[in-house]
Structures are given as C-alpha cells and as structure tokens.
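A single protein chain has been omitted from the complex, and every remaining protein chain is retained in its original position.
This part shows chain A:
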Amino acid sequence: MTTNLGQVSDQAPTGQPVLTIDHLQVTFATDGGDVHAVKDVSLEVNPGEVVAIVGESGSGKTVTAKTILGLLPETAISSGAVLINGNNVISVSKSALRKIRGRDVAMVFQEPSTALNPVFTVGWQIAEGIRAHASDGGRISAKEAKLRATEALRKVGIPDPETRVNYYPHQFSGGQKQRVVIAAALALDPGLIVADEPTTALDVTVQAEILQLLRDLRDNYGTSIVLITHNMGVVADLADRVVVMYQGDVVEEAPSKVLFAEPRQEYTRKLLAAVPHLGRDSASEGARSRLHQDGKVLVEAKNLTIEYPGRFGRHGFKAVDNVSFTVSENEVFGLVGESGSGKSTIGRAIAGLNRTTGGSLKVLGYEMLDFKERTFRPLRKEIGFVFQDPAASFNPHLTIGECVAEPLMIHTKPGAAEARKKVGELLESVQLPASYAQRYPHELSGGQRQRASLARSLALNPRLLIADEPTSALDVSVQAKVLDLFKDIQEQFGFAALFISHDLAVVDMLSHWVGVLYKGQLVEQGIGNHVMGSPQHEYTKRLIASLPVPDPEEQARRREAHRALLGG
C-alpha cells in the first residue's frame, strides 16, 4: 500500500464534510408532464463515513446520486446546492465539472460488465482517468499512468496486478470486474465514491467480497462512500448512517444502528418489516420430515442432465448435471442457487421451454426426453408458469383481461360473457379489482402486474406451478405482499409449486423442501429451515454465511463467522 495519501487529507480537511447537499430539487420533463424526481433533499457526508441512501424504485435515490457527479440528462433541471469541497456541482462550468469528476468524486456503477469498455484493456481504462487529469500537474507518460493503474488494481485486491493490467474485461469474473471498476474510481484518490447499487448485479458470495473491499477502502484510506441501494442487508453490513428516501423526499435520517433498532417513521418501519429475514417465517417451521409426501409425485427427475450445444469443435455446456429430485402434490419445492447454477434451466425444462439431453425428467407422467410439442400440449393446461419480469411477460397490446383470458380461450373456448366472469373471479382471487381487466399492462404497477401474472397462470387450475424468480424485479414492500399472496393461494388452490429464486430468505419463507444448486449440481436438499439453519455442504454454508441480514449487530457477528469460515 504505497499510494500517496497526502492528497486526500489536504482535499478534505478534517471536520469539514466532503459532500453537502442542500435543498436539492430535480425535475424531469417527460411526455406526461413534469416529474419531480427529487423534491427536497439535504444531507452531509463526512470524511471516512459511509452514508447509505435507501428507498424503493422511484424514490429518487439514483437521481440524487447522479446529481452528485453532474450526470443528469438534458431533460432535467435541478436547483439547490451540491457542494463537493466547496464547488457547487450544479452551477460550475462543464470544464470545472470534468476536473471535479474523478479527482474529488468518482462513481461505481451497478453493472460492471457494461461499465467497462470491452475493446480496451482494464489498465488503459483506469489510466484514462489518470491521464485526463494530467493537466493538473503536467503531462503523465503512458508508462507512469500504467504504473499507477497497476497500483490501483493492487489496492482493490486483484492478484498479480502487473500481468492483469493488460487483460481485457472479459478475462475477469463478475466480482473482479466490479473490483476493476472500483480501482478506476480510486485511481485519483477521490475523497468520495458514489456507489450506485454496487452489488445488485452480483451473486451473494461475490457481494460479500465487494462489501468487504469497500469497508477496507474506508478503513485504510479514509474514503467516504455514498451507497445507493435497496438492499437492507447491504445497508446493515456497510453503512454508518442511513438516509431513507420515499418519492423524492428524505423520510428519515439516522445512524445505521439506531435506524434498524428503532425506526421512527411509519414508512421506515413498514420498509424494514417487509424485508425478508433469514430464519424468520419459515414455511417448514417445526417440520421433522418432508411434508406433503402422501400425494402423487408430479415431477420426477432422475440423473437429469441438460446440455447446451457447444460451438464447433468445443464441448457443450452442461447447465444441469446429474440432478435428481421429486415434487409431490401440494408441495412447494424451493430451488436456490446463484446465477448460472442451472435453476432456471430446470424450471424451463419442466415447462417444455428447454429440451433435456440426458437422464429422465417425468412431468405429470410425461417423459420430457421424448418431448414433442403436439403430444405435450394437452398437459400444458395442468402447468402454470410465472415469469421473472412481470412487465415483459404481458403482451403490451392486450388488456390484462385479454391476457388472463388467453389460457381459457386456448383450452376451453368459453363464450365472451363466461370468460369475462371467470377473469373477474381470477383477478379477485389475487386481490385485484375486476375492473382492472380493462387496463393495459403498462397501466399497472410492478406488483399488480405480477399478481395478474399469477392470475393468468392459475386460470386453468393447474396442478403444478413453476415460479421463476417471481419477485426479484419487485421492491421489497411489494415483494412481501406478493409472497404473502402466493402463500395464501397455494394453500387455497393446493397446487404443487417449483419456486426458483436466488434469495435464500424468500425461498425459506415459501418452500417446504429446498434444493441448493451449484454449477448445475444439486449439492444439498432438505427441509427448508434445516438447510438454512444447519447447512451440511461447504457451498451451502458459504452461501448462507455471505447473505447479509438487515440488522447491523447481527450482521457484524455473521461477518466475523463468515471470515472465520473462509479462513478455516
């Protein structure tokens, strides 16, 4: 760690806040009139402090973050003051703003794969910022810039930075790419880093590493961090102070520990209550043996293998490798795993959207290895499917009523009046007013759309429902409602369900029996709260330990345990 830290201290004299936002207002011009994205936000960030801005989508947290770097689009106008080391970002000239960016404040983006340019080496991309600011103190040679880029990579814990500085982004894994993005942000030793959902696109185990890195930066270099996130676990893990935003306003601001222990505002309380907490409300609470085993077995996989064909001369990619499990009537089977573990592939194979290539997969008695659309079609009405993104799974040109009636029209062909009546009933069963049938999908909110999607999948009273990450595109408070609804409806209709999710806490809330997938293999399966409480497999242990819980005290303990686990 040989970087000169003098810069940081003379830029931000002790005691003086690094960032002051004073009565910030941002308004966007849209086709639907002006939108007041940020109404009145004031906050301060002190040196070496991590301030988290939390809120649901549309709360204005990202707009606030972008204002700090002057990254708002042309359609926006802002008023108030955003002071970084005495410069007001809103009113300074463009060239002054360019100087501030990178030197005083830097940004870490959500999606590391798109934040890096694929045709340049990472070293070049980090050096770009260093050389852009060369005018501050004369020219910087390419060699020196590269040296400093290497140094920045070393700082963020990329092994063997001298060699890797010449690598291209695709040669790094997702977590390492995010480290590179952080290295680029650090290259000029800015006093402040704005991290916009820095771990949302990453898996939990990788997320834990990135959070650790950010914490080290704060501890070792005194960098202040503005953390924008919707994940309360991440907040509990990293933040010193929390600012809760709702619809463009600051609802509550408090030190992290205080906020989680005794939230003052109603909204904060509701928000915290909606966050799923591992180990609470387990669906398999108190179960000693596997539930619902007396009914028929609906899905039976034996040594199931699904392989995607490789390119010419290469081996295919085994997305699912030798997996065996069963789903019985009335049972909710939870499938967890990180991205690329093959969980969605299994769900899609059961619905006949993917072909199986080996082993055996029996769905309602139909062997999917000899899949033919024509012979499988009669069984389709027995299977419902809920997709991840409710916005994309509805045809934007059809009304909700037409979409929900679609399965009825295909299989039972009822009259118009009968269909309307049935659609009304279905919408009411998912707690939507029947009048919503007249609306178009874009006129509903995310949660309402996902309920309508549930109604559509239940239209033919299926025996099996496959839910592929049904809540991952939703805000926490909405997610909580959809999950409750799902639970109620499952008990009421009594269908078997395959619930696929990357979120352990969510799976535990719904599933009686849980399977953990890792790189295409089912490494562990068992009763939900047993798997969550006392995992057996190494990977499951790591997965559960790296999940941040929304409670700073408990999370600090878990963090220690996690570190011990990795060390041991």
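Going forward, a contact is a pair of C-beta atoms (placed from the backbone, for glycine too) under 8 Å apart; a residue touches a chain by one contact, two chains touch by 3 or more; residues count from 1.
Just so it is clear, contacts and distances are computed from a predicted model.
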| item | value |
| --- | --- |
| Chain not present in the shown complex, as UniProt names it (candidates "Acyl-CoA dehydrogenase", "Peptide/nickel transport system permease protein", "RNA polymerase sigma factor" or "Aspartate carbamoyltransferase") | "Peptide/nickel transport system permease protein" |
| Of A:Ala134, A:Ala392 or A:Ala564, the one touching the omitted chain in the full complex | A:Ala392 |
| Which of A:Val478, A:Leu517 or A:Met532 contacts the chain that the document leaves out | A:Val478 |
| For chain A, residues in touch with the removed chain | 27-37, 56, 58, 75-77, 246-247, 267, 270-271, 351-353, 377, 380-381, 383, 385, 387-389, 392-398, 406-407, 410-411, 431, 433, 442-443, 445-448, 453, 456, 475, 477-478, 481 |
